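And now, subunit A:
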Amino acid sequence: MDNDSLTARILEIVPDAQLEENKQFLTFLVPAANLHDLALKLKSSPELAFDFLFCVSGVDYGKQLAVVYHLNSTQHKHALVIKVKTDDRANPNFDTVCDIWRTAEFHERETYDMFGIRFNNHPDLRRIFLEEDWKGYPLRKDYVDEVNIVEF
Partner candidate 1 sequence: MKEIINLPVSKIDEEEYHINMGPQHPSTHGVLRLVVSLQGEIVKNLKPHCGYIHRGIEKMCEKDTYPQIIHLTDRIDYLSSHISNHAVCLLVEKALEIEIPERVQYIRTIMDELTRIQSHQLWWSSFGMDLGGLTCFFYGLRDREMILDIWEETTGSRFLQSYNCPGGVMQDIHPNFQKKVHAFLKTFKKKIKDYDRILSGNVIFENRSQGVGILSKEDAISYGVTGPSGRGSGWSCDVRKTEPYSMYSKVQFNEVLRYECDTYSRYMVRMQEMHESMNIIEQLIDNIPAGDHSAKMKAVIKLPAGEYFQQVESARGELGLYVVSDGNKTPYRMKFRTPSFSNLSVLDHISRDMKIADLVAIGASLDLVIPDIDR
Partner candidate 2 sequence: MTFNIYDFTSFNRWIDEGLNSIMSPTWALITEMAIIGIVFLLFYAVVGLFLVYAERKVCAFMQNRVGPNRVGPYGIFQTIADFIKLLMKELVYIKDSDKLLFNIAPFIVIIASFMALSAIPFAKGLHAIDFDIGILYVIAVSSLGVVGILLAGWSSNNKYSLIGAMRSGAQIVSYELSVGLSLLTIIVLSGTMQFSQIVEMQSNGWFIFKGHIPAFIAFVVFLISSTAETNRGPFDLAEAESELTAGFHTEYSGIKFAFFFLAEYMNMFLVASIAATVFLGGWMPFHVSGWAGFNTIMDYIPPLVWYFGKTAFIIWLMMLFKWTFPRLRIDQLLTLEWKYLLPINLVNILFMAFLVLMHWHF
């Protein structure tokens, strides 16, 4: 599927999705509530068939926290980027997609570890790299840690 028909198809599934311009891949900003539903359709629709979740990255945009999903279809060779954002920095949470793409289980744990973004219905949401008792979420921009980070 080319980008135009992909755009049309995704806007059909999630009418609130915003297309972000001038990106390397087709990028959509999706309301958090629609994420799981969209993901399920992206995977299961035969003409979309986004079966390969390449990368899940958390991004801290200062005010907002975002999660970026890089999707790929091994069948149709098209790519898509889905973004979800939240303003709630104290208790950010999104739906998990690890029931759809199993690789998300680890990637979401990593995002939780580094950004404190919780994923609802995740089977085993624990810190993956840091200690369980680590305070704060290191990749957030407002993270301050005098003890462990050595500034030059």
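If you want to know what made the cut, all candidates are chains of the complex that A comes from, given by their letters.
Worth pointing out:
FYI, a contact is a pair of C-beta atoms (placed from the backbone, for glycine too) under 8 Å apart; a residue touches a chain by one contact, two chains touch by 3 or more; residues count from 1.
Remember, predicted model here, so these are calculated numbers, not experimental data.
Only one entry among 1 or 2 touches subunit A in this complex, and that entry is 1.
On the subunit A side of its complex with candidate 1, the touching residues are 22-25, 27, 51-55, 57-60, 68, 70, 74, 77, 81, 101-103, 105-107, 110, 114, 127-132, 138-139, 149.
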